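Got a structure for you, written out below as structure tokens; questions coming shortly.
Shown here: the complex without one of its protein chains, the others still in place.
Let's look at subunit A:
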């Protein structure tokens, strides 16, 4: 195996793919604004259904998902689950932006070390950026999250939040 393969399939990615977190759809968190999004990667058939619950204060209180696909796509949703649960939407937005920037860095990583540290396990996806065909695999869960959050109708600048 070449080094780029080891960088693509970091152990943390393989672990999340094997033992995913937050998997299994279920009841919404009571009193929260809940929504669901189903996303498909039409070129390979990978799919993710993601449910998210956001409370009135704009904090993610629940996140569950179901899906099938490659290790990159499934591990990415598992990592996403750990990152955004219990986080305010402002933080979720910046994590999402940082993750996209990381994947667009073609494997180089981010200059902003602090931002990259905030990604936690998601920083392991740096190597995916070298394989342009796989970037969309890693983003599938994030696209579903973004879509579900819009559907909840709760925005980071929620009036009750101010």
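What we mean here is this: contacts are C-beta pairs under 8 Å (C-beta built on N, C-alpha and C of every residue); 3 or more make two chains touch, one makes a residue touch a chain; residues count from 1.
In the analysis below, contacts and distances are computed from a predicted model.
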item	value
Among "Putative ABC transport system permease protein", "Rieske 2Fe-2S domain-containing protein", "Predicted secreted hydrolase" or "Cysteine desulfurase", the UniProt name of the subunit that does not appear here	"Cysteine desulfurase"
Residue among A:70, A:101 or A:135 touching the omitted chain	A:70
Which residue of A:16, A:33, A:81 or A:134 touches the chain not shown here	A:134
Missing-chain contacts mapped onto subunit A	1-2, 4-5, 8-9, 14, 18, 43-47, 68-73, 131, 134, 137
